[in-house]
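I have placed the structure first, in the form of structure tokens, so that the comments after it can refer back to it.
Of the protein chains in this complex, one is absent; all others appear in place.
Let's turn to chain A:
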Amino acid sequence: MTKAKDHSISEKLGIVLFLLPTLIFIGIYIVYPIIMSFWLSFYEWDGISPKKEFVKFKNWSALFTDSVFWHSLTNNIKIIILSLLIQIPLAILIAIIIDRGGKKFDIFKSLFYLPMLMSSVAIGVLFKYVYDPQFGLISAILNLLHLENLAKDWLGDPSIALYSVIAVICWQYIPFYMIFFIAAISNIPQELYEAAKIDGATQTQYFWKIEIPLLLPSIKTACILSLIGSLKYFDLIYVMTEGGPAGATELMATYMYKNAFASFKMGYGSTIASAMFIIITTAGLIAYFATRQKEA
């Protein structure tokens, strides 16, 4: 009897001790910062001086009339839309082709996967030079095809810089979604394909009537991932353009970074960060519940 009691005491102690490190880390580095971010958004502060001025909703009202912030949010939204329209269909197409090819196409899988091994920073720096009008790969390809007149200053021209950046984002993430869909396709039972064949279904019919409907849950997950990811972009764009030229590629995250760490406006930076938190969480929840209801 006493032994059993000892056991349950040591188990309770064990539970507390085993949870403590997680709770401490998450408390200090996630919970506290979120509260602190919102709290700082009501102050004007350079982050250094002891003087922290309470300004109530001044930062928030400034945010609502800050055209740069709205412009950067618009850029984020453009990235979401174009990422969804380009990445997901292409990734599905490539995944299906590779699946149809069987073992023989494994080499393609490995070759396509390479961009995923590179960090966003490395990709950003590499493409700065791929896009270089003089020494870059793109202008070399255009020269080779005798299309010199199509050459542009891909990252320097404000009217096309955002699209040049989006192209790199697609280059970076298509391999990820490709692997994602290859895994999803391999979960479709082979019997369904055999049955469809016996019923005389063509490849196209099989694709639209069986494969796509069965992939729908994965497509939804991929769309949510892409949506949330697109709202958070920083590394790649900061490295390639720093938000320029003339704010053409400014995003919420780059704008937040510049305010907080280049202009030392910690209060306003926190306001942008808090707004990002609200926007991303809301978008995530809406996407999650919207896709969930349809499944039921």
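The definition used in the following text is that a residue touches a chain if its C-beta (ideal position, glycine included) is under 8 Å from a C-beta of that chain, and two chains touch if they have at least 3 such contacts; residues count from 1.
FYI, contacts and distances are computed from a predicted model.
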Omitted chain (choose from "Rieske-like 2Fe-2S protein", "Cytochrome-c oxidase, cbb3-type subunit II", "Phosphocarrier protein" or "Carbohydrate ABC transporter permease") - UniProt protein name: "Carbohydrate ABC transporter permease"
Residue among A:79, A:215 or A:239 that touches the chain left out of view: A:239
In chain A, positions touching the absent partner: 10-11, 14-15, 17-19, 21-22, 25-26, 28-30, 32-34, 36-37, 40, 47, 93-94, 97-102, 105, 108, 110-122, 125-130, 132, 135-137, 139-140, 143-144, 171, 175-176, 179-180, 183, 193, 203, 217, 220-222, 224-225, 228, 231-232, 234-235, 239, 252-253, 256-257, 260-261, 266, 269-270, 273-274, 276-277, 280-281, 284
